[in-house]
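One protein chain omitted, others in place.
Residue numbering begins at 1 within each chain, and the chains themselves are lettered A, B and C in the order written.
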Amino acid sequence: MKKIYMDYNATTPVRPEVLDAILPFYREEFGNPSSVHWAGRAVSGAVEKAREQVAKLINCSPAEVVFTSCGSEGDNMALKGTVAALRDKGNHIITTGVEHPAVLETCHYLEKNGCDVTFLTVDSDGMVDLRQLEDAITEKTILISAMWGNNETGTLFPVEEIGRIARKHKVRFHTDAVQAVGKIPVDVQKAGADLLVLSGHKIGAPKGVGAIYIRRGTRMTPLIHGGHQERNRRAGTHNVAGIVGLGMACELAGQNLEQNAERMAHLRDKLEQGILNQIPDVKVNGHRTQRLPNTLNVSFAYIEGESLLLNFDMKGVAASSGSACTSGSLEPSHVMGAMGVDVALAHSSTRFSLGPDSTEEDVDYILEILPPIIQRLREMSPLYPG
Amino acid sequence: MKKIYMDYNATTPVRPEVLDAILPFYREEFGNPSSVHWAGRAVSGAVEKAREQVAKLINCSPAEVVFTSCGSEGDNMALKGTVAALRDKGNHIITTGVEHPAVLETCHYLEKNGCDVTFLTVDSDGMVDLRQLEDAITEKTILISAMWGNNETGTLFPVEEIGRIARKHKVRFHTDAVQAVGKIPVDVQKAGADLLVLSGHKIGAPKGVGAIYIRRGTRMTPLIHGGHQERNRRAGTHNVAGIVGLGMACELAGQNLEQNAERMAHLRDKLEQGILNQIPDVKVNGHRTQRLPNTLNVSFAYIEGESLLLNFDMKGVAASSGSACTSGSLEPSHVMGAMGVDVALAHSSTRFSLGPDSTEEDVDYILEILPPIIQRLREMSPLYPG
Amino acid sequence: MYTEKVMDHFSNPRNVGEIENADGVGEVGNASCGDIMKIFLKVEDNVIKDIKFKTFGCGAAIATSSMVTEMAIGKTLDEAMELTNAAVAEALDGLPANKMHCSNLAADALHEAIKNYRENHS
Partner (left out) sequence: MYTEKVMDHFSNPRNVGEIENADGVGEVGNASCGDIMKIFLKVEDNVIKDIKFKTFGCGAAIATSSMVTEMAIGKTLDEAMELTNAAVAEALDGLPANKMHCSNLAADALHEAIKNYRENHS
């Protein structure tokens, strides 16, 4: 059966060049980069090279890059590390209602532990209101945490303006750029970010490696205490293969950033138009222009997301859904909720996320199989007016 | 040049069977185990299989195994997760002066944040005193954290008796078993441990993956909040390849545990005897019987550790040292310090740690090159009486 | 994650649709996930002669809907009232732990439909 992967926002295949770069570190170069002998030396050079590759992609200096085990660790470190380090300055955090759970759940945890958290609302496109942000800042505000690109809808926040507001009020700015890095240009200087989190497996590196940018001079308490790795900012033996892979993936992403973005946007737009032209009662979720080039989120009214995904799956198409039924949780997507999408449509929301290897044929195939599936499921739905 | 690796306590090469098990997850099986479609399904099965493999090696149920990114993360989670969860019960932790920095530094951090920590002393063999342990327990004690096997000296703590004392006083017991797992039988039931940490790269799995055993019913606050992975105990997309590798490494370790331990002990003893027979003014550090089968720590009086390591390195031998000079830190090994080894001898301490692939020839080669190196360095030393 | 039986009933659901002028109709919503199921009955001599369903819900919800209609057809109303959620889940060779709540939909909707029939015909 044809297999079409349209779930690059969930994770990506490891790029062949990345695998080639990694393999020696599973074979001859197995040392611990902290060791002084031959086995350690080759490896510590490779870790530092990867640090430069990551730094180049986001335009910072290598010493400002700290390797982590995933985006979630990075977000936890950004938030908890700031709260612990700036306890004397204040206890107020501003974030948004559409952040990834790695930020939201951490904020809920911090709320239970003495922090005040303001969750900014978003409009029906998932966009924040900068005035609301600025008004929320108080003397106690120590951190603004606002994501660069939304994982469900692709909506892009105006990070440069958020960064400007943060600087104006001397508040630290963290941005979860897990979905933005590698898909669009990400420049920590332009964004005025003090902290920025990325994750390898979203950009063709292996799962289980990520990085956090920590602007020089930013006081942070480590999340993982212990050895002297990463200049005392993150203990634990380096995931050398993963780090080397992350470096290579960043280099590759940087080389083809614009072309890949254009190609993906073209295919995404074709998919979007094709769906809107063929199928009635479809709602596109997310901002129509300020959006990641690879992401399309649509609600097919009257149909529940998981049952749609399973039908896709039977035809070899991998996508994802904001339905509660998919996750086994009790509530459908908090992102749809924050955007004011009604519960049934939130259950119906379906995300197609493309990657650099997506093709016209992939899109054509989806547009071919989609209408009968939708028709069949709607006929099974008690909500469908017929 | 001959290359002899005698630093298995620092890290180990990935076993070929482990690499074979991993590779498919960098190629066709790249899905996110949290996804419902084909790309996720194969992968989630593999993660669950690995969980069973880990559980079997340490004799627990798979649901009690949580995957982490390294031993350091596990130790941080054990300590911080306990302190946060048992805040209402007390704030006193008992640990020992010879723990790994992942435990010690975390304890120092917790001390600054309202915890009382008792650091038990050890004797000149690096052994704890159980009476001192029991006497240290108060009404406020929530955790005993005592390592299974020491990374520098190999000294083995009497974990079963520590577990018994912990249970008797209804105190939670965490053991850092990073160095013990895979080298000697580790059974969480026998040890009476509530928490146990292990790390993949010490047993032939890749760097950047580990696990923590959390006994059923043990209240823990996550270190990494976010998604629903690992039953809400550790957020972050799974390091699938690493986890599969960890599972395979645990299975392999379990198959050959006794034979490997015997082989390594035989070679280690030969090395120890050879050194003691050939070289005067040598002190063995650590317990002579209660010791990991693969670890030999010796101080070559009058010689500083890093200069010895560099000389080994020039002959292709990889070992490690407790000298401050090796790490660029200010103090020589805290383990040597806790054992009352004098500062100059602590600087001289050198660790040879063997692995399942170590051979008689490796040992013979070291015994051959060692005397002239020692002689040369001693003649350069202002401490050497001649 | 789903058993073969679940996937069979999900991909070829039995008895999908509505019955015009049904003798009994039951509709339930799943409070925990917002899903909805509707069951239509044709009853003769206290025996379920025909049954159809419509479901807005996950794979498990659709499969349990299909299964419950197969299990109910031909049964007397009293027998059908004794069909439990657990029995439906079991007939599907089990459901994932986090999907057990979905099976509630099916038996509940059936029971509602029978109650509705009894109200209409008492």
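FYI, contacts are C-beta pairs under 8 Å (C-beta built on N, C-alpha and C of every residue); 3 or more make two chains touch, one makes a residue touch a chain.
The structure displayed is predicted, hence computed values, not measured ones.
Note that the absent chain touches A, B when the full complex is taken as a whole. Screening B:152, B:304 or B:362 for touch with the missing chain picks out B:304.
Within the full complex, the residue among B:293, B:332 or B:356 touching the omitted chain is B:332.
By the touch definition given at the top, chain A reaches the unshown chain through residues 36, 41, 44.
Summarising the interface, chain B meets the missing chain with residues 302-304, 306-307, 310-311, 314, 323-326, 328, 330, 332, 343-344, 347, 379-383.
Everything that follows uses one rule, which is that only the chains that are shown with their structure count from here on.
Closest to the middle of the protein, by Cα centroid, lies chain A.
Between the Cα centres of chain A and chain B there is a gap of 33 Å. The set of chain A residues that touch two or more partner chains comprises 306, 310, 326, 328.
Within chain C, no positions touching two or more other chains are listed.
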